[in-house]
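Removed: one protein chain of the complex. Kept in place: all other protein chains.
Order of writing sets the chain letters: A, B and C. Residues in each chain are counted from 1.
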Amino acid sequence: MENGMKNWVFCDGDLPPHGDDPSFMGHEALMITNVSKLDAHIRIKVLFEDKEPYDRITLDLPAERTTCLRLDFPIGKEKYQIPFGQYALHVISDVPVCACFGRLDVRQTNMAYYSLAGYSF
Amino acid sequence: MENGMKNWVFCDGDLPPHGDDPSFMGHEALMITNVSKLDAHIRIKVLFEDKEPYDRITLDLPAERTTCLRLDFPIGKEKYQIPFGQYALHVISDVPVCACFGRLDVRQTNMAYYSLAGYSF
Amino acid sequence: MENGMKNWVFCDGDLPPHGDDPSFMGHEALMITNVSKLDAHIRIKVLFEDKEPYDRITLDLPAERTTCLRLDFPIGKEKYQIPFGQYALHVISDVPVCACFGRLDVRQTNMAYYSLAGYSF
Partner (left out) sequence: MENGMKNWVFCDGDLPPHGDDPSFMGHEALMITNVSKLDAHIRIKVLFEDKEPYDRITLDLPAERTTCLRLDFPIGKEKYQIPFGQYALHVISDVPVCACFGRLDVRQTNMAYYSLAGYSF
């Protein structure tokens, strides 16, 4: 679809520990880019292994802007804190956007990146 | 397709050694997310370089749940153990789902992540 | 689409520091491949979190050639220098091409790769 898709699913969320260096914390992040000329109103649904999804996270992304959402901090207007453990994200936008997901792991002496394209529809 | 796809293929399976730290084992994992309102009944086929595929692995994934399947342990209701060596996975679901594949390699002092989107149809 | 797509979006640009080893510098790169028989005329738009996009970067990619564009150096005919901080790329080509994005991070003793497929339309 032109400019992106309205739905993005990321299957492998699992927040790593922050580690000891505050300038270089282990984290996960969701990047969303809106290349269109219309502002995007976005809802994020968090799915879990063994409980109901949480679906009341909302945020706005202006036209022709990109955002990097730190997933280890409270997110959206509702300041929802994703708990530790396995989770998945379903990003739902009213206009087509693009998105990707990344993890920085600092559990060992040297960092490791984990990066994934999502499924979009 | 809305909510995902019914077929996912991951081409680069190759189980790494577990390593010495039981709290941080080398492994591969398959993450499957079901954002739909219908339970998913899933069959997994393991393909090899030089022998017939094994296709009798089954599992269920309830509606609006995600799962992380450790591929280095016996998987599915049939408790199938994937052997060491090159393999590929074909995930077949009766309702559309999303999936991704990851490897954590601890063969050296510091870990390395390997992450891949699959082909879906 | 045959031979690729005319639009590619990469959502997670964030130039890492170069580090101390000039033979192994931290960087990001955009790879574009033109498998078609037609030369490609490409425009790149850089999107930011809090200001208007910059969209006057152009380059040509001949038929049946690939290119690796270092994003930490001035890019395109206009020699535009991407500033530090979060950004996204929108690659627009007059003929279908393929593209991918990578980051080499050398902030710690050992490097880490970050690699991502883009969204294309």
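Keep in mind that, in the parts below, a residue touches a chain if its C-beta (ideal position, glycine included) is under 8 Å from a C-beta of that chain, and two chains touch if they have at least 3 such contacts.
Just so you know, these numbers come straight off a predicted model, no measurement behind them.
Contact with the chain not shown here comes from a single listed residue; of B:A29, B:L47 or B:I82, that residue is B:L47. Although one chain is not drawn, its touching partners on chain B can still be listed: residues 7, 9-12, 14, 45, 47-50, 52-53, 86-88, 90, 103, 105, 107-110, 112-119, 121.
Within chain C, the residues in touch with the undisplayed chain are 1-5, 24, 29, 31-33, 35, 64-68, 98-100, 102, 109-113, 115-117, 120.
In this section, only the chains that are shown with their structure count from here on.
Per the C-alpha superposition, chain A sits rotated 90 degrees relative to chain C, a value rounded to a multiple of 5. Measuring from the averaged C-alpha position of chain A to that of chain C gives a distance of 22 Å.
Residue positions of chain C with contacts to 2 or more other chains are 110, 117.
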